[in-house]
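For this depiction, one protein chain was excluded, whereas all remaining protein chains were kept in their positions.
Moving on, here comes chain A:
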Amino acid sequence: MDVSSILDAQKAREQNVQVDKETPFEIDCGHLMVTDLNPIDEESYTENLEEHLQNLARDGTQALIGALFGLPTTKSDYGPLAQLPSRAYQLPRAKPLPKPKPQTKWEKFAAAKGISHRKKDKRVWDEEKQEWVNRWGKDGKNKQVEEQWLTEVPRNADADYNPQLAARQERKERTAKNEKQRVANIARGESSSRKTELEKTLATTRVSTASMGKFDKKLEGEKKLRGIKRKFDPTEAPVGNEQKTALKLISSMDSDARKMRKTHRGDEPDNTLNARKAIRFASKGQGAAALAGARGGKGARGGRGGKGRR
């Protein structure tokens, strides 16, 4: 049997879907992109533009489709799915890379111990009711004791012991504890920036002498500061400059931006007297009320309807 004719036909078919170019196509399957790096043929371009463009596009698309059909596929309801490789051509991102979240204390511990996360279901099975109930929220399992109509009271309980209130308090404490831990975790996550802040402050204080810390006492293990140079203003400078620097300094001293402690009472700017301490001393620890009452007793009676307190 002569199969050469069949083989020739098959070869012709294969050639039919192949495109040969001087420079091979650059194909990026991840982007579904093909780049034809051959120079544009001027003759065909001027002859018939649309036909030339369509031929160019057809050749490129044929090569790209050939590459895509050559990829490994999986079956699906919508026909074969080609598994695309990752993108070779890199595009700039639209947003910066996401920052990794700081680990919570529990997560750190779980990672060290090799405990894997187990997600709790929102609903749990209630044996008594024989149905699924919410773990928390409306008619939640965590509120069962508070909401049941009859609760056993322990034998040694006080006379005014309220089991419902006690259960509620316990539950509220649990949520409060959780909230406290959440806040602590956030603070812990931010602590790294606090450290750098402290280091910066320390570096500033170390160079805040006239000699830029040259003659300061050095502690053991203290690192040498680098990149610090003394800088002098020129001896002769226009008066305007001097005025400007002086005004800048004054305004920075005056501004609230860098003040460490803010005075709470605006009406008493010179708050050298500690009023609370003075009252405590004068009333011998009785407080302001006692002081007022004593004075009221001595003075005009009934002036204020006998109220000792103001």
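In this section, a contact is a pair of C-beta atoms (placed from the backbone, for glycine too) under 8 Å apart; a residue touches a chain by one contact, two chains touch by 3 or more; residues count from 1.
Convention: contacts and distances are computed from a predicted model.
Enquirer: Leaving aside the chains you can see, what is the UniProt protein name of the one that's missing? Options: "Ribosome production factor 2 homolog", "Mitochondrial distribution and morphology protein 34", "UDENN FLCN/SMCR8-type domain-containing protein" or "tRNA (adenine(58)-N(1))-methyltransferase".
Expert: In UniProt, the chain excluded from the picture bears the name "Ribosome production factor 2 homolog".
Enquirer: Looking beyond the chains shown, say which of A:7, A:88, A:184 or A:228 touches the absent one.
Expert: A:88
Enquirer: For review purposes, identify every residue of chain A that touches the missing chain, sorted by number.
Expert: Residues touching the hidden chain, for chain A, are 9-10, 13-14, 16-17, 23, 26, 30-42, 45, 49-50, 53-54, 56-58, 60-62, 64-66, 68-70, 72-74, 76, 78-84, 86-98.
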